[in-house]
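I'd like to ask you about the structure that follows.
Only one protein chain is missing; all other protein chains are in place.
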Amino acid sequence: MDQSRRVLLKGAGAGGALAAFIAAGVLKPTQVLAAEWNKGAFESKDPEGAMKGLGVSGAADSKEVTIKAPDIAENGAVVPVEVESKVPNTQQISIVIEKNPTPLAASFDFSNGAQPSVAVRLKMGQTSNIKVIAKADGKFYTTSKEVKVTIGGCGG
Amino acid sequence: MKFKLQAAAALFALPLALTALAQQSITDKDAKDATIQEIERYREMLADGNPAELYEARGEELWKTKRGPKNASLEKCDLGLGAGVVKGAYAQMPRYFADVDKVQDLESRLLTCMETLQGYKAEEFTKQPFGSEDNKSDLEALTAYVVTQSKGVTMNAPMKHPKEKEAYEIGKRIFFYRAGPYDFACATCHAENGRRIRLQDLPNLTTHNGAKLGYGTWPAYRVSQGEFRTMQWRMNDCYRQQRFPEPGFGSDTVTALLTYLAATAAGAPYQGPGIKR
Amino acid sequence: MRTASMMIKTLLPLALMGAVTAYAADQGHDPALERKAIEMMKRDFHDRGIAKVDRINQDALQASCTKYDNNPPHEGPDGLDKLEKEQLAAIKWPADGKFLGDWKAGEKLAQSGRGMTWSDKAGSDNGGNCYNCHQLAPKELSFGTIGPSLYHYGKTRGNTAEIQKYTYGKIFNAKAYNLCTNMPRFGHFGILTEQQIKDLVALLLDPESPVNK
Partner (left out) sequence: MADPMKIRATMQGDTAEIRVLVNHPMETGQRKDAKTGELVPAHFIQTLTATLGDKTVLDSQIGTSVSRNPVFGFKVKGAKAGDKVTITWKDNKGDTRTDETTIA
């Protein structure tokens, strides 16, 4: 549903159609401001909802999708990860942190020569699997890795 | 993977009576080494991309902007190498400044310049010297700018003036001074090699190598706080964890400690600003 | 009793070695400088929250350990023998004669590093800080190494009455057994309550505790 909303908004463009949606109470003005942002997927409280929001179905485990991250993070506030897809025609890579309150962390669309590879730093509330989903030619490929989050410092 | 290997090793090892013990110690050692290795990997991955650069950029702007009651920039500030010389200045601090007749660390010196050149009152900045998201600290940003201009420069705080020598000697004694409800001194955590709190290495700050690693990579961006932190902050928070009362910002006590650390690190290149847990 | 004193004998040299090594730096005692350092600190520190300036004042033990680089002589009014005896005599043993609490509560305490800082509120629960310095349950990968590993503490020593008493005393006041050890005096300074210390003893000695698995 959220995926279709995004498409709808893109298709509707500016002006009358949007105003009609707002008037009909389908959309709040704030949502229109962030129209491009996949609210449903990002606000989902479980990984399944996030995947659904992204329109992921039938994702296959793939060695062509890789995630580089330390097995153990010294601090959960900043966990560096590098994700990459070697699947030809990869257009999009998404990152889901399964145990975070809102698991979808980011979704990147690549075009015009951008390599399907990105480095980003994530917050992790606790030890969790990080799931990476690549989209290529309408199909989904996935891999995951567990990162342990440790307690650090004097703790006071 | 590792478990399988260990299980296989256990199967083939003889005599059986010893196996359990041997396996136990191997497992412990492996687990420990693997943990340390992964923490090092974590730190490596963070090293490229230090948000301290954002603070540095803001600091440079502040340094060059005309501000304060006297509407002046800090470009004439003398950090010890002459008015306006920033490059390499931090690597030779703390040091004695004749105009105030005392030893100052970078942050105390910045306050002096903000008072004399810009006409600010130091208290405006020392009331809340450590920044947070909704209360950004100009001092932290300025510090980020100045220390970055010493990256790679050999640390060499002068130890010539009697007050510099005295600050070093007093700082050393303060470092070993045990007190408070936990009986801690700085030395409790920072006077032995190869120790850590949780997974955080504790540099032995009484040795050159330790001071090079500890003192020489601060100030730093702290990922756990999402802020750039200075030496004044580092000393302040160590004393908090030491269960001491709070040391005054830019006080002689903190300057003395920093003088002791800087002298111990002298001769090594400054490698900050760092990025830390 | 015999076991306890044996324990102390075997533990002491180890602990002492750790405490003394790097400290015996070339401090070169100079009473005038030491006085200046203390005066400077008294001038420069201020009250914040529960951490008052009087914390800068040393008790006899802190003064002796600082003065002698954590290696005081046996004899004399500020010597090891007298001070250790005083610390031991000041231990408040549980009135009910029981030392073993709940290891699960002990594990929680061991994990917490909170307490007694100026950012802690008066009357808030203090932690045991154990993992900051010691390995305990093997599941916790994030442990410090300032103190020795306590993994299998009870398994190797046995859960006897003597060991229980020694362990309680050691947590209550580690300085009674090793004057200048790095370990805080958790009972002596009221950092932990009697029940909390019992819970930590259980974490170390209870055969069901993950420390002994």
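The first chain written gets the first letter, and so on, giving A, B and C; residue counts start at 1 in each chain.
Everything below uses one rule, namely that a contact is a pair of C-beta atoms (placed from the backbone, for glycine too) under 8 Å apart; a residue touches a chain by one contact, two chains touch by 3 or more.
Model, not experiment: these values are computed from the prediction.
The missing chain, though absent from the view, touches A, B when the full complex is examined.
If you put the missing chain back, the residues of chain A touching it would be 33-34, 36-38, 42, 77-79, 82, 97, 100-115, 117-124.
By the touch definition given at the top, chain B reaches the unshown chain through residues 48-51, 53-54, 57-58, 133, 221, 223, 226.
One rule holds in what follows: only the chains that are shown with their structure count from here on.
Contact tally for A-B versus B-C: the pair with more C-beta pairs in contact is B-C. Chain A and chain C have Cα centroids lying 48 Å from one another. Taking each chain's centre as the average of its CA atoms, chain A and chain B sit 36 Å apart. Here the spacing of chain B and chain C, counted between their Cα centres, is 27 Å. Shared interface positions of chain B, i.e. residues touching 2 or more other chains, are given as 35, 197-199, 240-241. Within chain A, contacts with two or more other chains are made by residues 72, 150-156. Against chain A, in their complex, chain B makes its touches with residues 34-35, 38-39, 41-43, 45-46, 49, 197-200, 223-224, 226, 240-241, 277.
Within the complex formed with chain A, the chain C residues making contact are 111-115, 117, 119-120, 127, 129, 131-132, 141-142.
The touching residues of chain A, when paired with chain C in their complex, are 72, 148, 150-156.
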